[in-house]
Structure formats: structure tokens, C-alpha cells
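Once you've had a glance at the structure underneath, I'll fire off some questions.
All protein chains of the complex are present and in place, except for one that has been dropped.
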Amino acid sequence: MIEVIVFIAASLMVIGGALGVVLRSNPVHAALSLVLTLFGVAVHFVSMEAHFLAAVQVIVYAGAIVVLFLFVIMLLGVDKVEDLRTEPMMRQRYLGPLVGVGVLGLVGTAVIVARGRTIVQSVEGLDTVGHDANVKQLARSLFSDYVFAFELTSVLLVIAVVGTVLLARRPNKGLQAAREKAGVNA
Amino acid sequence: MLNVIWLIPLLPLCGFVINVVLGRRLGDPKSGLLAAAMCGAAFIVTLVTYFDLVSRPEEARQHVATIFSWIPVGGLSVDAAFLADPLSITMALFITGIGTLIHLYAVGYMHGDPKFSKFFVYLNLFAFSMLMLVLGENMLVTFLGWEGVGTCSYLLISFWHTRESAATAGKKAFVTNRVGDWGFMIAMFLAFQAVGSLSYSALNSAAMGGTLVRSTATAITMMLFLGACGKSAQLPLYIWLPDAMEGPTPVSALIHAATMVTAGVYLMVRVNPVIATAFTWAPAVIAIVGAATALFAATVAVAQTDIKKVLAYSTVSQLGFMFLAVGSGAYVAAIFHMVTHAFFKALLFLGSGSVIHGMHHEQDMRRMGALRKLMPITAGTFIIGWLAIAGVPPFAGFWSKDEILLAAWAHPTNPALFKVLWGVGLFTALLTAFYMTRQVIMVFFGKARWEDHSGDHGAHGDFKPHESPAIMLLPLVALSGLSIVGGVLNLPFTDSTKRLLHWLEPLVHFGEIEGHASAGEKWGLAVGTAALCLASMGVAIFVYQRNRAQAVEPQILADGWRYDRFVSWFMGHPGRQAFEATAWVDRNIVDGAVNGVATGVRRSGAVLRRTQSGFVRNYALLIGGGVVLMLAWFLLRAVGVFG
Partner (left out) sequence: MIAAADVTPTWYLLLAAALFAIGCTGVLVRRNPLVMFMCIELMLNAVNLSFVAFSRTYLDIKGQTTVFFVLVVAAAEVVVGLGIVVAILRRRPSANADDIAELKG
């Protein structure tokens, strides 16, 4: 019974947060709603005994990514309210939700139709014995079967960081001025 | 050591890469010395390979080093492989050896040139390409080198490209060579068609085993000969070589005298079993073209006034001699002459470069004279080169030229024709002695005519020719030594002194045609030729030194029989009309089809571009719609299956 209560509470957080992201016209509010969703998903992870992912979800998503969003909003001063009543492309206003409803309806139908079908379980099984069993098992999977992909992600992150620095950096005004000065002198 | 023959071309390539990257920073003269060191290292590796090869029994003197499988496509399999055998190593030895000397010389000659390091970039690239050419195990690797040396030749001829004539000469060389390259390519296609492989060993063993059809062999021979004509400046494609003298003199010495232009001869010797399999008229054509070129170029050389033009035409003429040898089936003699010619012609070119350097870039022999006192070492070495090319015993040129004339004289299958060719060759040898004597006298003896023109050189108030620096004289001395003793490679006296013959024997014994000449005939020919050459030199001294007779130098000879002008006219009039017709077809039919396709694409594009609104949300909507449709399709299918 407690499981159902947790599920319903967490789901309300998730759905409420998601609706907030889409419907709040102020980007700061949207970002905060996103935090709500992310926490809800983390709760679901915990209830499914994916403890490590729950922790990572809170640390990386809520802790890093949302903070990054907020930083960018503040940095650029774009926290002004978006007028959600006007829509330059009306087609978008009608067809967008329609696509959303379509996805929900179709996936929901598929899930319900497939409900209760025979499930082939993995021979390994999920290790739930011990307080850090999930972390150990995930680590074994990451550093044995997926070690190459894991190393590649570090490369990906480095590239992303370098690329972002290049993208977002301002032209160095001091250096430019120095060059111009040298040019004049020469 | 044979396993590392890839090191031989690799070393100049390293020099090339280093100089490309660091050349400007190394500067003058370090980048040049680096290039020379790389070439010298390649020489040492070649030398070690050579000794390894010598130490083996005769039948084991062949080694193929495969680097990687280059083009493995269906029936065609071409490896990037190098072949070490007596012929390729002989070529590699004198390419790297003379190449090193010329690199050193160029360090002095190019001193102070703003593009100093670039020159050595090209020079090392050339050495690499040339070594690929001779070490290639199959025709495609050779062709790669062949095109590489052509490119380097183009780059180096037009090295001073701000000079209009140099740029034009480079283009002329490139375009003329393409005609020959076409022949080479056709020959490759034919060889692949006939034996299914491009490797020399497969082609040659097919020829020796009798599986190569005679007409195919003839076609391959003639097409390769066309390629050789382009690269080795034979009639009718010789026209680029005299103009190539626009390049810096070390280039003329290395590329247009010693190495690249002999590539054609090398190629013919390499495929000698194919030539031997061809109809007998094929080698006869080669011999006739060679003899005709030799005579033609020698007559032109008599009337040239540019110090380098004389040597250029002389090179064309000597290459004609080599092709006469190839056509006579005397492949060893051809290689022998190639080597000795590389010695003395490189020497003469470098000597002329030294003169030009000392004369502050004056090339007109009419403004020289009496330089022997001011440039004693240049003069001395140049005189040795002169004696060698004129065929004075015991200098190197005498022995090799004598071999060729003997082969033509004693040709067994077609004596009448080859006796005529022998006569042409002999007359050419006399002309050679004559014009070289003329050149030596005009440059180093007689009156100092440069004094009359000192005023022309405004900037140099007191114009005085000077001797070149030591780094330029060292190669001259080394090459003059080789020009003196080069003959010992293949002395005809006893069997044991014919070293080159024994060395190359396993490769050429199938194609080599043994002439029948008695010992008396041989001695008579040798002594007679030498005596006639000396007499010819005497006549030249009589005319130019003592001025006892009026020099005969008709304008038509100075103009090279106006052949150049004829080619220009031909290309300008009938040729031009053909090009215009082709251009019309291209414009109206080929372009019409292409434009039709383009119009169709443009029209349909104009319709489809409306979907590209540029709004990212619009694209997202399209993706979302697609997702919904795909989900619906999957779901319907799944339900259908379950139902």
C-alpha cells in the first residue's frame, strides 16, 4: 500500500512539474518546475531500487543542469515573461498538443495492450542484497561490458566543454586592441 | 639489408616532410644541408644494399619488399612493393650518389635565394619520386614515381615563376610529358589485359615463357616507347627539354641530364623481354628514332649560343644514343652510357652553373671567353667533362659510346639498316666532339669578351667573373674523377673486365642481342672512332680558337630546324580547329545534358524548398508528426499480429 502512495505522490510531482515547465511563461519558474519533475523521477528511481541512478539524477540533473539553466537565464537577462497568449504560427498551437496527445494515446494503448505478456527474465537477475548492491552491480556492468563506451563518454564530455568554451567566449578585446596598436606602430 | 630497401625512398621523403614543416625556420643553408644529408643517407643505404646483393649468388640477386597491398580489387592486385635487383640498385646508386653531390652544389648555388628552402623541398621530393620510379616492383609504382618526377620537373623548371619564360617552359614540359604519359598508361592497360598483372616479373616471365602474344608485346613496346619518348625527350616530343633550361642549373644537372630523362631508357631496359618478343620492326623503330634524335639534336647544338642550351641539346642527342643502343638490343651498353653520361653531363651542367654563377647570371657564350684563368677549377673539371663526352680515350664517354656504336655495327638481324644507323651515330659522335670543343673554347679560351659588356651590368661597376665557393667545387671535382674512371665499369678487353655486363646479365640475357664482330673489327672501330673524334675536335679548334675559317652556324640550326615553330603552327591552326570542334560538342551536347539535369533539379528544388521554413519548431513538428505516424503503424501491425 505504501508503494502505491509513493507512486501517486511522485507521479503528481512529475506531471505537475512537467506541466509547469510547459505552461509557466517565466523561464525561471519553468526551470524550478523542472526541478520538481526531476525530483519526482528520482523518487521513482528509489522506489524501483535504482539507488545509484536516483543519486545521480539529483546531483547531475537537479544540481548541475538546472543550475546551468538558471545561470544562463540570469547571464543573458532573458528572464522576461514570454507571452503565451500570442502565437505567430497558429498551426503550431493546434498541431503541437495534437502530436502530444497522439504520442500519449498510442504509447498508452501499446502499453496496455502489451500488459501482462510473458516476460523473459535475465539469468543474471537484479542484485538487491546489501545496501550498496545496486551500485556494485551497475559498476560491474559499466566497467566490464561497457568500459569502452564509458571511456568514450569522457572524450565526449571533454569535447563538449572545449566546444562550449569556444562557442561562448567573447572576442578578446584587450588582445585585439594590442594587435591594432602594434599594427599602427609598425 | 634487402628488407629495408623501402628506406631508400623513405629518407628523401623524410627530408621533404621536414623541410615542408621546418624549412623556413631552418633557412639558408641548413635546410639545404639537411636535404643533402637525407639524400646522402639514402646513398649509404643503397650502397649497403648493393654490397648485400653482390655477396649473393647470381640467381638470388632479386628481392621484392612488399610494403602493403595497395589496390586489391577483384582480379587486379597491385602492391606497393619495391624491387631490389642489379638494375634497380644500379639506377638507385647513381641517382642517390649524383643526387647528393648536386644537392651539395645547390646549397652553394642557391645561396641567398628567397625561396631557398622551397627549392630543397622540391629537390627531395624529386629524389623520392625518382627512387620510387626505379625501385617500383610494378608499373603502377613506377608510374607514381614517373608522375612524381614530372611534377617536380614542372615545379623546378618554373621555380623562378615570376619570370614569364620560366613559367611557360614549365607548362610546356608538363603538357608534352602528358602525351608520353598517355602512352605509358595505355601500355599498363594492355599489360593488365594480357597478363592480368602489372608487375614486371609477371610481364617479363610471360614474355620469356612465350605466353605473351607477339602483337600485344609489340603494342606494349610501342606504347611504352611513346612514354619513354616524352620523358626522355626523343623526337617528336623532345621540345620541352631545351626550354627546361629555364630552371636553376642544379635542376638541369639532376633532372634534365642525369636522372629523370634517363627514366625512359630504364623503362625500356626493364621490359627488355617484351621488346625481344615484339615484331622485329619495333626495336628497329626505337633505334631509328634514337639515331634520328641523336643526329638532329647534335646539329642544333652546333649553333646554340646559350651555354645551357648547348648542353640541353647535347643531352637530347646522348639520350638518342641510349635509345639507339636499346633498339640494337644492347641494353647493357644503354645502361653503361646512361651511367657515364650521368657522370659527365652532370659535371658539365654543374660546371656551366659555376660559370653562370661566376658571371653573375650571364648565359650567353658570346660574352664569355678566357675564363680559365679566373675560374681554374671550374675550367679544369669542365675540360675533363668535355674530353669525356667527346669520346677521347680513356675517359668514360669513350667506352660507353664505343659499345653502342659497336652494337649497331654488329647487329646480326638487320645489317643494312643498322649499318646506316651506325653511320648516323658515328657522325653524331663527331658533331658532339665538335660542338663541345666549340663550347669549351668560347667559354674558357680566346679573348675575354665579357669586358666589352661590363657596362651592361650597371649595378656591378667593376664586373669581374669569380670562382665559385668550395661547396660548389667539391661536387665538380668528385664528378670529374668519376668521368675519368667511369669506363672501368665495363672495359671491353677481357671477359672479366666487363663488370656491368656480368652484373646485369641475368636481367637482360633474354633481350640482349649479341653482335658478331671480330677482334680486329672491334679494335678498328674503337681506334677509328677515337681518331675521328680527335680530328673533329681539331677542326673545331681550327675554326674557333685560331679563327682560320669562318664558323658555319646557319640560323636554321640555331632555331632547332624551326621544329618548335612548326609545332606551334600545327597546334595553332589544324589543331586549334579540332579543339574548337571538340569544344562545340562539349558545350552543346555534354553541357546540354548536364544543364538539363541541373534544370530539373532546380525546378524540383524550388517546389521542395517550401518545406524548409527555417523555423526549428516547424521541423520539430514534422518530426513529431512522423513519430506519431510510425507509432500508429507499429501499433496497428502489432495488434493485427496479436489479434
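Per-chain numbering from 1; labels A and B assigned in written order.
Definition applied: a contact is a pair of C-beta atoms (placed from the backbone, for glycine too) under 8 Å apart; a residue touches a chain by one contact, two chains touch by 3 or more.
The structure displayed is predicted, hence computed values, not measured ones.
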From the listed residues B:419, B:509 or B:617, report the one that touches the chain absent from this view. B:617
For chain B, the residues touching the chain missing from this view: 608-617, 620-621, 624
Extract the touching residues of chain A with respect to the undisplayed chain. 1, 3-4, 7, 11, 14-15, 18-19, 21-22, 27, 30-31, 34, 37-38, 41, 44-45, 47-50, 52-53, 56-57, 60-61, 64-65, 68-69, 72-73, 75-78, 82, 87-89, 92-93, 95-97, 99-101, 103-104, 107-108, 111-112, 115, 119-122, 124-127, 134, 137-138, 140-142, 145-146, 149, 153, 156-157, 159-161, 163-165, 167-168, 170
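Please note the rule applied: only the chains that are shown with their structure count from here on.
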Could you work out how far the Cα centre of chain A sits from that of chain B, in whole Å? 68
Residue numbers on chain B that touch chain A, as the complex places them: 615, 617-618, 621, 624-625, 627-628, 631-632, 634-635, 638-639, 642
For a test of understanding, state which residues of chain A touch chain B in their complex under the given definition. 89, 91-92, 95-96, 99, 102-103, 106-107, 109-110, 113-114
